[in-house]
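Remarks on the structure that follows.
In this view, the complex is presented without one of its protein chains, the others remaining in place.
The block that comes next holds chain A.
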Amino acid sequence: MSHPMSSSDHDHNNSDPVPTRLYNPYQDLQVPIRNLYQLPTSPEFLFVEEARRQRRSWGENVTFYTGCTYLGGAISGGGVGLVSGVRSFEAGDTMKLRINRVLNSSGHTGRAWANRLGVIGLLYAGMESGVQAMRDADDVWNSVAAGLGTGAVYRAARGVRSAAVAGAVGGVLVGMAVGAKQAVKRYVPI
């Protein structure tokens, strides 16, 4: 009902056997008009400086990773501290006392976890940018090497064996994370 004209046109074509052919409006034009409809699939940049950048700078890498790990540590540590604070309520506590307990324990645990994870993020991001600058390549191996190094440096004070184990754990974790990210990009339809 909303398109009476087109429906009547369709009926006209189907009922009356008037032969039709498709007309190519560009048939007489000698210009490469097809290029108009073949759009590029790469991102289109407005400024040359933006188009020339291929990878994150080390500053962007460091601030992003450190910020993410710090905030993740703060939120998870705060949550764990909240639970333990609520669990430590005693009978006969006033509301003010309860709030105080919760704030204290969530703040304490949140700060501790956030600081540790923030240091790990800082070390990892710094090492990844360093390895990338040294190798001048964009690989999985940059990340794995950075994971190895981060684990080793983080546990360096506990001894050589502890550092080696932590480095291996870090390398394996990072390898799994990067592999999972590539698998998700290839197979998960988002």
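Rule of thumb we're sticking to: a residue touches a chain if its C-beta (ideal position, glycine included) is under 8 Å from a C-beta of that chain, and two chains touch if they have at least 3 such contacts; residues count from 1.
To be clear about the criterion, contacts and distances are computed from a predicted model.
Asker: Suppose you had to identify the omitted chain by its UniProt name; would it be "Eukaryotic translation initiation factor 3 subunit E", "Mitochondrial import inner membrane translocase subunit TIM17-2-like", "Glycosyltransferases" or "Histidine-containing phosphotransfer protein"?
Answerer: Matching the unshown chain against "Eukaryotic translation initiation factor 3 subunit E", "Mitochondrial import inner membrane translocase subunit TIM17-2-like", "Glycosyltransferases" or "Histidine-containing phosphotransfer protein" yields "Mitochondrial import inner membrane translocase subunit TIM17-2-like".
Asker: Which parts of chain A face the unshown chain closely enough to count as touching?
Answerer: Contact residues on chain A toward the absent chain are 47, 49-50, 59-60, 62-68, 70-71, 103, 111, 114-116, 118-119, 121-122, 157.
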